[in-house]
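Note that one protein chain of the assembly has been removed; the remaining protein chains are unaltered in position.
Let's look at chain A:
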């Protein structure tokens, strides 16, 4: 993936209009995809757990602009945006949401377990913090093979309480592994607010304790996320070792589809909605004359069309035959 950013010293990077339009398009595509998923969940086309990242799109939009095709990605169960912006086909992601054979995980994983080897997208992990050690290992392999690529590892604020988080921080820093740790701090782990369960609520300070370069950015601002991610990925590629990017963001929707959200005020949600990352970038671009309403409409229409194509693809997909149930447990068929 190429970029039009010219890093400026200290200040905001200089951004071309095309580049900003790209960020906006990325966020709109993810937003539309997930809004449609919510509808499809109501229609029982999508089942199981469904975790939406609506409100948090700026994080993925900013970070994925800084990754190269040979880089690896490790994510969580809130990963639709990550997969789509990584370049996994939206058709295959939607088919996976349906559980269809044409899905990116052959339908076996569903929403929480999107995988795509071609884009080095290593999932979709539903064990909180379960992906962090894998990211360290992928980075270790890249280093041992002398590949100059990095691994981007996404996780939530809640994950930073897990032992697997701390063990991985230590290991990655100790071995100077090429990992970009991206903490999507949306202030809540399910129904529990950050301050109630973190002795150090400043999450990037945890990484600093492991002597890892770390930084917190406004995760509602795609440009700020990208600027920080670009500095960090460049440093990692230069051999500086792992870096920790805390993105302060917010999910506008429930944790999953079963959550009545009694743990937070409507006013709080409203206040964050005023910082909607899409409106924000669009507003800023409009002010500077970089965006015309017709363009935004066009982006929306394109996203809408892309999502509807994906829905049609998923609808037309097939169910994996029951006879294939045990396929892929091992490479070779094993009869117990």
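Basically, a residue touches a chain if its C-beta (ideal position, glycine included) is under 8 Å from a C-beta of that chain, and two chains touch if they have at least 3 such contacts; residues count from 1.
The definition used in the following text is that contacts and distances are computed from a predicted model.
Asks: Going by UniProt, what is the name of the one chain that was not included in the view, given "Diketogulonate reductase-like aldo/keto reductase", "Peptide ABC transporter permease", "Alpha-ketoacid dehydrogenase subunit beta" or "Cytochrome-c oxidase"?
Replies: Record says "Alpha-ketoacid dehydrogenase subunit beta".
Asks: Taking the full complex into account, find the residue in A:112, A:152 or A:223 that is in contact with the omitted chain.
Replies: Of all options in A:112, A:152 or A:223, contact with the hidden chain holds for A:112.
Asks: Write down which of A:127, A:174 or A:271 is the residue touching the left-out chain.
Replies: Going through A:127, A:174 or A:271 one by one, A:127 is the residue touching the chain not shown.
Asks: Who touches the missing chain here, A:79, A:164 or A:276?
Replies: A:164
Asks: Taking the full complex into account, what residues of chain A touch the chain not shown?
Replies: Chain A touches the chain not shown through residues 47-49, 99-100, 107-110, 112-113, 125-130, 158-159, 161-164, 189-192, 196-198, 262-263, 319-320, 322, 325-326, 329, 336.
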